[in-house]
Every structure is written in structure tokens, then in C-alpha cells.
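A protein chain is absent from this complex, but the other protein chains hold their places.
Then we have chain A:
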Amino acid sequence: MRGKGENAVVCLKGFVYLARGKGKSWLGFTHDPGLDLTILQREGYETVVSLTPTLPIGVALYVLQELRGLSGLQKRSLFNQSLLQAERLWKKTLQTLSWGLPLVDLEDDSTGSSKTANDNNGNGKISSRRFESKNIDEELTYWSHQAAQILQSMQELPDSFRQRYALHIYGPVRSKTVESELVTGLVDLRVLAETLEGRILYMGEIEKALTERWRRERLSYPTGNLEDMMHLLALVGAVEVFPSLIMEGKDKGRCLRCGQNKQIAVSSCVRCGREKCYYCDGCLSMGESRLCRPLYALAGDEGWIEQWQEKVEPWFKSSATSSAISSATFSTTSSTTSTATSSSSASSILEGKEWHGQEFRESRKKNHRSWPLLSFPLTEAQEEASDDLLKWLDGEKNKEALVWAACGAGKTEVSFAAIAQLLEAGGRVLFAVPRRDVVLELEPRIQKAFPGVSVVTLYGSSPRKYDQAQLVIATTHQVIRFYRAFDLVVLDEVDAFPYQGSEMLYHAVMRSKKKEGSIVFMTATPDHVMKKKVKEKKLSLVTIPARHHGYPVPEPQMILEKEWRWNREQLIFPDKLLNFLHRTVEGDLSQVFIFVPSIFLAQRVGESLKEATKGPPFNDFKGSWVEYSHSRDPQREAKRQAFSQQLFPFFVTTSIMERGITVPRANVVVLFAENERIYDERTLIQMAGRAGRSTERPYGDVWFVGTRLTASMKEAERSIVWLNEEARKKGYLHGSTERIRPLA
């Protein structure tokens, strides 16, 4: 079948149908009406009539959406009833316009096409004869008319359908083989549902997840067609099937995976055979989201797995086989398709011991009162913020909170108390961070704080991506695979997310939390949107204004130069700056971050500084004191390590080192600070926050060196001063409240 690895993309095509029973009808989407009928039969529907030609799922579901919208309308308004009356009057005209359903055509096509359906599916009978009566079926006419109109407005109707528009009718299936197939599938269905719970995945990803579980737990790999099984679960109501990209009208698409509708590109598609198939450029790196590619989701907050017995099983049980299921002896009843493996694993599941999901659910119920275990006590400021967060979690109406902390104030630990509370209640928590290395750094800390909790880390190349765990630490990109799974989502360093402020992040995070779940944003530098939300009281604010050592955050000094002078490729450093650097290193034994706006400048300035440190006032160290790094530097990790181990004093870098690196004794110099494109307020605050982080040297100097004073420089200074003020008011600053300038 498939199995081409990651690239395998499955195209799902189907049609919108009208299921009809006595006195009721229902609109749905299917790729195989036989499946739908087996479920719908139980609700008393007898036939399924296709309303559209076969379409890629993105188009079909749009049509379905629109039609369902209409059906709501139809029920509500009397006006619509009269419209129907009018339609009946105009049916002759419609017929001549070929958009009502010419009766002759209908008869011809229905018999002809349902025969082909028989051939294809090996099941299905031609249904009730009443469609062949001479009266036009009003309901059917109405719906097919509407469907055709929608399709036409999108120009999705192939030319061959312009004249004759075939309605396929599928009747109920009464063969024994199908039912027994379904029953054997029940175990597989459960495996599938457990794998998918709380996630939104492509079929390829589901296959990978299943394979992972199959390898680890020796569970059977589902034997049936996965699409069909998913469809069955969808009919029951458990799984939701989305197209990864849905149409919103003619030539307008929206990617349901990353939520944006701007970067939609057109290409021809080999799989669905259309010249004009759409795909999303925004989340291409995470796999192609495409008009014909389905996404499957199972909400984590509707308790499908917990209530499997009541909610799902009855649908698939026929009276003959239900007893067999309860006694867990599948091998007796299952027919040809069931294998020995599936039946053996079936019993193991039903006994409910081996599958770790079960353990995990049980572990939820235990109480761990001791969480979180911290290796050091929280400071006053942290303590208060932590309490504030708990209060917010308990009482407030806002489901979103902002933790605004000074750089280096220890945001991460503040959230632990809130996390612990939810974990104790048996909830699931997501801790999302911007980068992979932060995930790796955070994992041991969290493991230590919450012993006994199942923790999974997710990043680009992480193994065991599809494990279910109570606490998930992930990079933002990975969050895109979750669907209503978490009670609490903590977003650390919101401002540093790769697609900062993008719809994708917001969309993914909002989708990953449960409907009643809460979100905590943590940042040192909230953007104006967040500040505005706080003002409007849509976002609860918790501040941690002081660092743990109780000294204020170093406030930046603005140093203005007339111009930057170059001697060929050498930057001529201002004397003031050279003296400052010299004093820092040889007088104060500290290190200096030197930030520059571009990769090119990092190289130039780095080389220049190497030259400059050879002359006075420095002793000549042959330039070994200076290293430079940037995003294209293959050795940047090594240099980061070396610098944090204090192996060299001057580090010239672009803003890649603006966060996540802590050295005990550091000063900060920002060169070319007038460059507003690169240095916005938040970058400047982060860079300034590198200084004075340790108890050993809780003060530091921050120089913004530029040719003019920009708005972002002013704003950055204002923000830092404001937080310091806040800390002073609350009395967290037990160190000197005066600004310390040991070097001045």
C-alpha cells in the first residue's frame, strides 16, 4: 500500500452526501459510502445520496460546511420555506437550465452509477425505488441545487458535469463479512484512538506513531485500512477529520494546520490529479499541508478513551458479536482478516495492563503533594509572583496570564507551583520554549522538580515523538501536533519564538490547550499587543521585577558618536570604548559581550578588535582574546561554551547570543545601536539583561553605542527603569538602590 516513508502523502477524495431515513436526513462527507451506511443504519438512515462529484477533501468539506449552514437556516426561517415553494414553482425552468435535476437523467445515472459502485466496493444495493417515481424529490433537488451552486461559484465543477449531474445512490449493506470485519477492527480502532488522543496528525504521522508503539510495546499494527478506520471513528464522533487546507471561496484557502491564509501557493498536484491544487507555504517545513491531504484529530478533553466502552463500542457491536467482545476471545469470532497477533494483543489491552497509557492514567490519580521539589528556595519576588499565579489559576476569569519578569529574575521556577497544582489534579501540562537547546537544558530541571511524572521532550529530531505524557516540554513547532490536550500551557520567552508574533504560534498553542485550559505567557519583554491586552484587562499580569540577588537590572548608558570611522576594513574604535574594554577586562576581570547588527559586521568588528587588542592599552595577546560568532558560524556552539567557561574575554556576536547564555561577570556593549531594523526595544532589553546576573557580581555596565538616539533605545531604557522602580516600591531591592558604577 503506502510506506514510502515520510514523504508519503495520502490524498483523500470523497463527496458530500445526504443520508436519508424516514422523515429525517443528514449531510455528511465520505470516501466510501459503505462505511457510513454501516453506522448510519443504526440511526435509521437507509440510503446515502451523493450530492457532489468526487472532490478533494478541502473542497468537499467547504461545501459541506456551507450546506450545513444552509440547513440551520432552513430550519429556522419560514422565509426559506417559501423559497422552497417558489423553487417548486420554478422547477420546470430549473430543469431547462439543467440545474434542477432533470428527472430522466437522475434515473439513468442513479442506476448506472450505483452499479459501478457495486463493482468498486463489492457491496451496496440499489436502494429504494421511490426516487424513480415521477415526482421530483424536493429535498434532494434543493440540496443538490445548493451544492452545485456552491461548486459553480468556486469554479470547481468540471465541464463534463455541466450538462448532466449524476447523483449516486447507495443502499444499505447486508453482508456478514463487513460486520465481522468491523468487530475485529474494534481493537485496532482503540489502538488508533489511543495513539491519536489529544493530537492532530497526518496519516503519515499516525503510521509513524503506530510503528513506534508497535516496536516498543509489541502491540499489533492495525490490519485494516487506516483511512477507513479513521472514517468510522469520525462517524461515531470521536475523530475529527480536517483537510489540512480548506477552501474559503474561490481561490481563497486557509491552512488549518498553521491557521494562516496569506501564504497559500498554487501548484499542480500529481496525487489528486488537479492542475490547481493549493498548498501552504507557511508550515512547509513541517510537512506539506495541501488541499487534498487530510488531518485527523481526537480531542483530549472529551474523554473518548476513558468512556470508550459507553461511547464508542456500542456503535460497532451487533447483537451476535457483543458477547464475544466482552469475553475478550476474539480469535473465535474474528473472520479471515484477523490475525493471531491482533487477537492476542486484544486480550492484553482489554486486561489493561501492558499499555502504558493506562499506567499514565492511573498515575494521574495518585497525589504527589511534594511537588515541586526545588533545589533552592525562591526569592521574595519569585514567591509572591508564584502565589499570584496560583491565585489566578484558581479564581480569575481570564484564561491567559502574562508573567513579566526582569531579565534573569528566574521566570521558569515561578511557574512550577502552578504546574504542580495541575499535575496533582491529574491534568496535562505543556511547557513550550523557543529553541531546542532550551528544551534539553530544561528537561533535567523539570524532572528533578516533579519526580514521578512522565515527561516527554519534543524537538525537531527528538525520538519518541508520539508518546503520551503528563508533562510535555516542546519547541513551538512541535506544538502544532497537539489538539485540545493540555490543561495548562506555559510559554516561556514568548518574545523569542521563531515566528514571533505569528499566527502560527498563536493558532497552534490555542489549539493545543483544552477548551477550559489556561495559558501563561512568560517574557522579559512583552510586545505592545500584550501590554495593550493587559491594559484592557484581557490578560492578567504578574510581575517579577527584581533579580534573585536583589540588585536592580543594570540601566543602559547611551554613548553617542558622531560617526563610525573605518580605516579600510578596520573599524576604528573610539578611545572611550577601548578604555572601557580594557578596564573591564584587566581592571575588573570581567567579560564583555559586544553585539553588532549583522553577520558581516561581526566579522569586520571581530577582526578589527583582534587588531586593536594588540596595541595599547592592551598587552599583546596576539588577538586570542577576541572571538566572533554569528548564525552561519558552524562553531558557534563551541564558542558559546568557551565563553561561558570564561576562556576568552571579548565576544563579538550578532543577536543570536542575546539570550540563553549566562556568564558570572559580564558587561555589555551594543555597537551600531542606531540600527533600528535589527535592534528593537526587546532585543536591546535582552542584550542589556546579559549583564550583572550573578551574585558574585550583581552589577554591570551596559553601553549602547550609536550615532543617534533611537526610539527603541529610549523605550528599552524606560522599560528597564520602570521594572526597577516597581521592584523598589515593592521592597525587593535589598542591595544598594543606587546605581552602581564601580568603573566610572
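Keep this in mind: a residue touches a chain if its C-beta (ideal position, glycine included) is under 8 Å from a C-beta of that chain, and two chains touch if they have at least 3 such contacts; residues count from 1.
The rule we apply is simple: contacts and distances are computed from a predicted model.
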item	value
"Ring-1,2-phenylacetyl-CoA epoxidase subunit PaaD", "NADH-quinone oxidoreductase subunit J", "ComF family protein" or "Succinate dehydrogenase cytochrome b556 subunit" - which is the UniProt name of the missing chain	"ComF family protein"
Contacting the left-out chain in the complete assembly, out of A:Val270, A:Ala425 or A:Ala638	A:Val270
Option touching the unshown chain, where A:Ser285, A:Ser461, A:Asn567 or A:Gln645 are the choices	A:Ser285
For chain A, the residues touching the chain missing from this view	4-5, 7-9, 265, 267-271, 281, 284-285, 288, 677
